[in-house]
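The complex is shown incomplete by one protein chain, all other protein chains being positioned as in the whole.
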Amino acid sequence: MQASSLQQKFIQIRSNKAFELFVIGVILLSAVLVGAKTFEQPPSVMMALKAMDLFITLFFLTEITIRFVAEEKKSQFFKNFWNVFDTLIVLVSIIPIDNSESAVIARLVRVFRVLRMISIIPELRILLVSLVKALPQLGYVMLLMFIIFYIYAAVGATFFSQINPVLWGDIALALLTLFRVMTFEDWTDVMYETMEVYPLSWIFYLTFIFLSAFAFLNMVIGIVVNVMEQEHEKARAEKLSQEGNEEPTLKDITLQLQQIQSQLASLQQDKKSDRA
Amino acid sequence: MQASSLQQKFIQIRSNKAFELFVIGVILLSAVLVGAKTFEQPPSVMMALKAMDLFITLFFLTEITIRFVAEEKKSQFFKNFWNVFDTLIVLVSIIPIDNSESAVIARLVRVFRVLRMISIIPELRILLVSLVKALPQLGYVMLLMFIIFYIYAAVGATFFSQINPVLWGDIALALLTLFRVMTFEDWTDVMYETMEVYPLSWIFYLTFIFLSAFAFLNMVIGIVVNVMEQEHEKARAEKLSQEGNEEPTLKDITLQLQQIQSQLASLQQDKKSDRA
Amino acid sequence: MQASSLQQKFIQIRSNKAFELFVIGVILLSAVLVGAKTFEQPPSVMMALKAMDLFITLFFLTEITIRFVAEEKKSQFFKNFWNVFDTLIVLVSIIPIDNSESAVIARLVRVFRVLRMISIIPELRILLVSLVKALPQLGYVMLLMFIIFYIYAAVGATFFSQINPVLWGDIALALLTLFRVMTFEDWTDVMYETMEVYPLSWIFYLTFIFLSAFAFLNMVIGIVVNVMEQEHEKARAEKLSQEGNEEPTLKDITLQLQQIQSQLASLQQDKKSDRA
Partner (left out) sequence: MQASSLQQKFIQIRSNKAFELFVIGVILLSAVLVGAKTFEQPPSVMMALKAMDLFITLFFLTEITIRFVAEEKKSQFFKNFWNVFDTLIVLVSIIPIDNSESAVIARLVRVFRVLRMISIIPELRILLVSLVKALPQLGYVMLLMFIIFYIYAAVGATFFSQINPVLWGDIALALLTLFRVMTFEDWTDVMYETMEVYPLSWIFYLTFIFLSAFAFLNMVIGIVVNVMEQEHEKARAEKLSQEGNEEPTLKDITLQLQQIQSQLASLQQDKKSDRA
């Protein structure tokens, strides 16, 4: 009974607006802390920052505990991606740090606390989910793009590796260099270098830029068309539900007309039987 | 009675097309003056420019006074954003300039006089208002983008501050550097530098470019879809108002058909009573 | 009578498909000549090129004469923009060249002969006309953009002219520098230079990039929406003309129903008079 009353109290806390705002406040503080630590700070400030860090860790631990206790079906708790995400960030934070390598990971985890901003604000969560959902639809265009990249990288690494091993040494470096060319970042420097040995190598760069730009354009159009279709679908569904309530369909009208025709037919029948 | 006649005279002046064109002319002159002063000028020309500057200040003062007097409800005058904007620019212009610091502000204010171009041309005002209105709708995407920037800046400032303090010294510098990477401005120089220490840091840059480009694309699509919807809404509203005037709805037709059916029913009824 | 027969002969030539293809061929030759002259050529080839140049000039002169004679209403000939354009290019070509300055102009004119490609291919002419027509619709956005540029250039020329007179010396140079910043061309170099004197000048660059990118985006959307609307308008007009021919409107149906109702009313009237 005591546990149950504790659970109800925690449910109250969890759904308390002020508590939610306080959690957002602590996440913001956590973000500011992460930023503040990148500046040179006097030792006293560093001490304060560390103390606040400890407070945030403990607070997040408390908050996740409250949410876990408040959850009615414990098994559902870890089926929610965001709960697992929040729990992981808290758990990694409380692992004792011994050597410098773990310290780097610990610092990284503190950075990712900022991501809790997304898990706490519903609108951002929806936005992120819709972004992630849009990705697989682009799957085949991205595969095609990767094939283009891979072939050009293989050609580049085969022919240009002697000219500049830093840019074209192997296929991995060549892929990075081609990405650089696609962003137009000093791509002429890369080109002029190879044109000294292979004067026609501008064909390599220009065809690559055209192909990748064209594939990229198609990716963008794919997203746009996709978004538009969703909008149209929504608009159509809305229109249909409106029509269903208010407007009759043409089919309803033909049915009505058929009724009229049978009424007329019965009138004509009556007439005939009248005469007879 | 005299004040009232003065007001009417000023209303006449304000709505005079020639006066409006003259005001636009003075604003253009003011813009040219601002530009002319950035060139090296002989002292005589500088004198002329200063005289013209004084004339413009006095003219703007006169114009705002005319508009204020012509306003029927004085309290409404300062509720209009553009009136407040114009008044502020004029008022700051007539504050006597003593030291060099104020002089800089005074020069800045003269530059902003060019903005009066927007306050005087209605089309530009509408355009600006619609631009400003479009901003908040992008709020959550921009927040998400800032979170992405902040996390990458925190990671960058944590790991790369030793490598290049000018670019990654603290989180503010790191944010600026990331914006530079997003514009593809010599981003490979930034990357190659950190790759010498952390050979896998290309993952940092490539994921950042993908994430920010993807979020940016979504922002653009957001604006496009929004604009499209407004257009559709307008088109639909237009169509509805046209239909309302000219075309009957399917509902009207079913009502008409019901009338016909009841007419037929009464005919059948008559028949029956006839026979009986 | 002889003149008239000449005119008819010329009309025949003008509308001859082979003649048209030959004109296109000569224009292409003219384009190749312009290109060939930019390469180092031995004197004999240069002689040949000059001879071909003379031939092209004479051919264009002949062709324009044929088209002028073939024109039925001479006064209409010069009301056509492309006729004036073609005539001007031919006339400037035959002006004797004396000094080197005119020679430069003569060379330029020969380059513009390539533009005759547009005047001869109808599809390109239509494309160009539609491009030019799209421009004024963007008028106000471009004016707003220029105001943004002008204000930032005035501020830049005022504050940064001491730091780098080559980039910010006067408002004209500042406008060019800002265009460079807008294209992201080494814009960080420009920024880091001024940040040494004014550490907060990054605000200047970032707000400028945001404003100009936002205005540019609106310009693009403006064009897209405009193009879309034209397409919708076309589609609607098509649909209307189809409906007019094939499909009755809802109004036609209500009229038909009214006829039915009056028929029924007369039936009921007959019945009544029958009984009476």
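Note that the chains are named A, B and C in the order they appear, and that numbering of residues resets to 1 at the start of each chain.
FYI, contacts are C-beta pairs under 8 Å (C-beta built on N, C-alpha and C of every residue); 3 or more make two chains touch, one makes a residue touch a chain.
From a predicted model like this one, the values you see are computed outputs, not experimental measurements.
Undergrad: Shown chains touched by the missing chain?
TA: Looking at the entire complex, the absent chain's contacts are A, C.
Undergrad: Among C:11, C:143, C:163 or C:267, single out the residue that touches the unshown chain.
TA: Once the missing chain is taken into account, the touching residue is C:267.
Undergrad: For the full complex, which residue in C:29, C:143, C:195 or C:220 touches the chain that was left out?
TA: Once the missing chain is taken into account, the touching residue is C:220.
Undergrad: Can you say which of A:41, A:62, A:188 or A:207 touches the chain missing from this structure?
TA: Checking each option in A:41, A:62, A:188 or A:207, the one touching the absent chain turns out to be A:188.
Undergrad: Hey, which of A:6, A:21, A:54 or A:143 is the one touching the hidden chain?
TA: In the complete complex, the chain left out is touched by residue A:143.
Undergrad: Need a quick check: the contact residues on chain A for the chain that isn't drawn.
TA: 140-141, 143-144, 147, 150-151, 153-155, 157-159, 161, 169-171, 174, 184, 186-188, 202, 206, 209, 214-215, 217-218, 221, 224-225, 228-229, 232, 249-251, 253-254, 257-258, 260-261, 264-265, 267-268, 271, 275
Undergrad: Pick out the residues on chain C that sit against the missing chain.
TA: With respect to the unshown chain, the touching residues of chain C are 31, 34-35, 37-40, 104, 107-108, 111-112, 114-115, 117-118, 121, 123-124, 127-128, 131, 176, 179-180, 183-186, 220, 223-224, 227-228, 231, 235, 246-250, 252-253, 256-257, 259-260, 263-264, 266-267, 270, 274.
The criterion applied here is as follows: only the chains that are shown with their structure count from here on.
Undergrad: Can you figure out the chain closest to the middle, judged by Cα centres?
TA: If we average C-alpha coordinates per chain, B lands closest to the whole-structure average.
Undergrad: If every chain is reduced to the average of its C-alpha atoms, which one ends up farthest from chain C?
TA: Of all chains, A has its centre farthest from that of chain C.
Undergrad: Could you please state the distance in Å, as a whole number, between where the Cα atoms of chain A are centred and where those of chain B are centred?
TA: Comparing mean C-alpha positions, chain B is 29 Å from chain A.
Undergrad: Multi-chain contacts only, two chains or more: what residues does chain A have there?
TA: none
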